[in-house]
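Presented below is the structure to which this report refers.
Every protein chain except one is present and positioned as in the full complex.
Chains: A, B and C, in written order; residue numbering restarts at 1 for each.
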Amino acid sequence: MTRIAVLGCGRIGRVHAQNLARHPRARLVAVFDVQPEAARETATLLNVKAARSVEEILGARDLDALVIATPTDTHLELIRAAVRAGKAVFCEKPVDLDLQRARECARELADARPAVMIGFNRRFDPSFRALRERLARGEIGRLELAVITSRDPAPPPPDYIKVSGGLFRDMTIHDFDMARHLAGDIAEVHALGAGLVDPQIAELGDIDTCTVSLRAKSGALVQISNSRRCAYGYDQRIEVFGALGMLQAGNRHATSVEAWSAERTGARDRVLDFFIERYREAYRAELDAFLTAVEDGIAPRPDFSDGLEALHLATAASESLRTGRVVALGA
Amino acid sequence: MTRIAVLGCGRIGRVHAQNLARHPRARLVAVFDVQPEAARETATLLNVKAARSVEEILGARDLDALVIATPTDTHLELIRAAVRAGKAVFCEKPVDLDLQRARECARELADARPAVMIGFNRRFDPSFRALRERLARGEIGRLELAVITSRDPAPPPPDYIKVSGGLFRDMTIHDFDMARHLAGDIAEVHALGAGLVDPQIAELGDIDTCTVSLRAKSGALVQISNSRRCAYGYDQRIEVFGALGMLQAGNRHATSVEAWSAERTGARDRVLDFFIERYREAYRAELDAFLTAVEDGIAPRPDFSDGLEALHLATAASESLRTGRVVALGA
Amino acid sequence: MTRIAVLGCGRIGRVHAQNLARHPRARLVAVFDVQPEAARETATLLNVKAARSVEEILGARDLDALVIATPTDTHLELIRAAVRAGKAVFCEKPVDLDLQRARECARELADARPAVMIGFNRRFDPSFRALRERLARGEIGRLELAVITSRDPAPPPPDYIKVSGGLFRDMTIHDFDMARHLAGDIAEVHALGAGLVDPQIAELGDIDTCTVSLRAKSGALVQISNSRRCAYGYDQRIEVFGALGMLQAGNRHATSVEAWSAERTGARDRVLDFFIERYREAYRAELDAFLTAVEDGIAPRPDFSDGLEALHLATAASESLRTGRVVALGA
Partner (left out) sequence: MTRIAVLGCGRIGRVHAQNLARHPRARLVAVFDVQPEAARETATLLNVKAARSVEEILGARDLDALVIATPTDTHLELIRAAVRAGKAVFCEKPVDLDLQRARECARELADARPAVMIGFNRRFDPSFRALRERLARGEIGRLELAVITSRDPAPPPPDYIKVSGGLFRDMTIHDFDMARHLAGDIAEVHALGAGLVDPQIAELGDIDTCTVSLRAKSGALVQISNSRRCAYGYDQRIEVFGALGMLQAGNRHATSVEAWSAERTGARDRVLDFFIERYREAYRAELDAFLTAVEDGIAPRPDFSDGLEALHLATAASESLRTGRVVALGA
């Protein structure tokens, strides 16, 4: 039974807290939020303690692990503090918005014992996981091309855009991690971006639509496309291609109903459009994997270095967007 | 090169005439219709002769074969005359509306040499044909259950209903033939019918919707459903089931386009809704099979006995509808 | 908070017990099984009391409701006892195997206050429920034809077949309820059955494959097909058809992965093949509906009369199978 606390009681923090509260091998001990009211509410709902400070949690002897679901700019500091306190860490993506700061942290963590896992939830989606396992088993031969489609139902509010680190660090970072998960380390990055969805986003200096091409060290190519808006729901698809064929993992629907009428045939509902619905099973499975790693004393994946590499790719994509050049990632 | 004429220049007669005019191994020599204007129009279009009488065609020395696409009540007489004249015959379904008359004709034809083929075009649809071949190869094991769905886009006019012989002889007859084609000879028939589409049809004593259950001599069960109306096009589907799995043959669409919007996802066009479009390839392929049989001197299928058996099933279904009983087909 | 106990700790009883243990508006108080070991195991897992007798449960003052998941031949007696004890009842299908006994019980229950709900779980499947709601909203016009496909992954063992009451009462009963749920009261029943799956089933006097045709009082027709075996999983589909089109609810898959290779394209996994997986959401939703009915003091559906009518249809189907006749259900 792993004793665990959750830092941050926002939307995703509450998802993790609820999943831990129900998990048969975890004991959710406490939650914390800088807004005491948010912590109290979650604590009451789940019948656990609302901690008054991070220090209270870090100092608790009866605590094995932490989930960090606080704003991005607190991630590195909290990871460091938790590791110093000997707690295993599950931290939401991205690790940070600044590649240099993240690299320094990575160096410090290099010899640290407690596990640090980063919340790239899509690796744990049942369909994407099955696709990757079948790819790894050689079903389509060596990977030659992967196509990753990722479109959010609607753009976040301008206040979020301002602190998001930009499309690549905030949204595409999931796709960068998936690209590495499927194709291994990346050698080259090229990106095109555009502001087609919301003029406010462009005014803030960000883009809302992009296409990215990657070349993996293995030789495989990867295409990513993103949009901050999608009329029909949360569009999340992967396609991988090799000498023996193709595997596709498509969108999910709430029901299997199809409608046939004078106007159209085979029409289904919108796809699941809320990330917490779409990745419900993935959120559970990633925590389960984290708990297993903690219990067995093994290193979890994706780990801090995976978080760092995804940020590296996001940073390279920004550079490519600025310069129009392919950016090579050093050895 | 088989020299051939077409009797009847209505909708289906013209389809056959055009297919023969283009066929590399056929020479369309003449067409005939009781309405001279109809014959002239088709003859002009295809650059062939418009015969003035059936006798002229039957007496032509340079003619090997006939297509009979005249009204149903002329079929038996024309088949007899053509066989007597030594011409191979391709005749549209049904062979007749009266089982006794058809049986007498069958007895007369028993020893006749020229081929008589009946136009159950669906046997030649590429999808249904592929399904049956895979079934015959044992892909799903022995057939246990077949489900045949057949819905016309819209009911025919009352004047046609009056002379149609009723739903079972006019429309379901295709499904009865398909049931035999898939499951072999039939032992038992049960039918339910209803008037749900058009009150005029009920007033004429006919039904416009039905469900039929068959038991084949092999032990397999068959379900048929029919409607005289279908909002989304011409619904033509088959599903066969055995110990090793299921094969389905579905509807056809003019394009592969799918639309995804805020209201619905994966929506396709209506299915092909005109029988001449839906079975375009089947109409070509059945004539090709007929020509091959004529050239090679082999017996074509489906033959007159297949036409007779389908009529037998239609007649039994009518009896079941009247009595509420399963009707056993004698040895 | 409804205080509830579960009678019967077999497979389905454990599913209900777990769902109740997790339900935010229920408090699972106790479980019982005639095999004390089974009760103890479930009780320990869910941290509730293992009752020593049915009487102990019926006599408990702090108990509002019961789930009956015991063998079918105990259902009527337990329902009566529970109602006498003032407990609301959720009972698994079928209510009994004998129509007369079930009718007597129905008469006794006629004026009883506590709710009795019958576990026709499929009404609560998200896809079937959505299909029915859209049908009820008139999306395809008035129902003209419903086609219900239901195939189990594998036949139960002979010992179960012996006490099952036969295919119609054990398996088709779900489809009879669905037919009523979609088309309303039924006027006529016809059934064909066969032994195609397992000779042992035939030796026990039962069938393992069937086709059923129903005529609803509304005029709509319904087709059901069943098999005790299905190679590709648990085949559960509904299709409804009206003047304005068709709605289909299809099978569910564990993932959305499709494979494209030199041999085939668009291939998906087997469909979910364990009923507890396939109807996971339905089992939760039906108990949720029961709890809501208990809380609000309203009559739940499906109720005892629905259980009785489904049994009536199963009994009529058996008679039709024996006589070859359509069986009319009296006023």
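FYI, a residue touches a chain if its C-beta (ideal position, glycine included) is under 8 Å from a C-beta of that chain, and two chains touch if they have at least 3 such contacts.
Computed from a prediction, not measured in an experiment: that's the story for all the values here.
Chemist: Have a look at A:A136, A:A243, A:I276 or A:I298 and name the one touching the chain we're not showing.
Modeler: Missing-chain contact among the listed residues: A:A243.
Chemist: Can you say which of C:A231, C:A249 or C:A317 touches the chain missing from this structure?
Modeler: Touching the chain that is not displayed is residue C:A231.
Chemist: For the chain not shown, which residue from A:P158, A:G219 or A:G297 touches it across the whole complex?
Modeler: The missing chain is touched by A:G219.
Chemist: If the hidden chain were put back, which of B:L99, B:L214, B:M246 or B:V294 would touch it?
Modeler: B:M246
Chemist: Of the residues listed, B:G59, B:P126 or B:P158, which one is in contact with the missing chain?
Modeler: In the full complex, the listed residue that touches the missing chain is B:P126.
Chemist: Under the stated touch rule, tell me which residues of subunit B contact the chain that is not displayed.
Modeler: Spelled out for subunit B, the touching residues are 22, 126-127, 130-131, 134, 139-140, 244-252, 254-262, 269.
Chemist: For the chain that got dropped from the picture, name the residues of subunit C it touches.
Modeler: Residues 231-233, 251, 253, 258-271 of subunit C touch the chain that is not shown.
Chemist: Spell out the interface residues on subunit A facing the chain that's missing from view.
Modeler: 140, 142, 144-145, 147, 149, 151, 188, 190, 192, 194, 196-197, 209-211, 213, 215, 219-223, 225, 227, 229, 231-232, 235, 241, 243-246, 324-326
As a convention for this text, only the chains that are shown with their structure count from here on.
Chemist: In this assembly, which chains make contact with subunit A and also with subunit B?
Modeler: C
Chemist: Using C-alpha centres only, name the chain that sits farthest from subunit B.
Modeler: A
Chemist: Approximately how many whole Å separate the CA-defined centres of subunit A and subunit B?
Modeler: Each chain's C-alpha centroid was found; their separation is 58 Å.
Chemist: Between subunit B and subunit C, what's the gap in Å when you average each chain's C-alpha atoms?
Modeler: About 41 Å separates the centre of subunit B from that of subunit C.
Chemist: Quick check: what residues of subunit A touch more than one other chain, meaning two or more?
Modeler: 251, 259-262, 269
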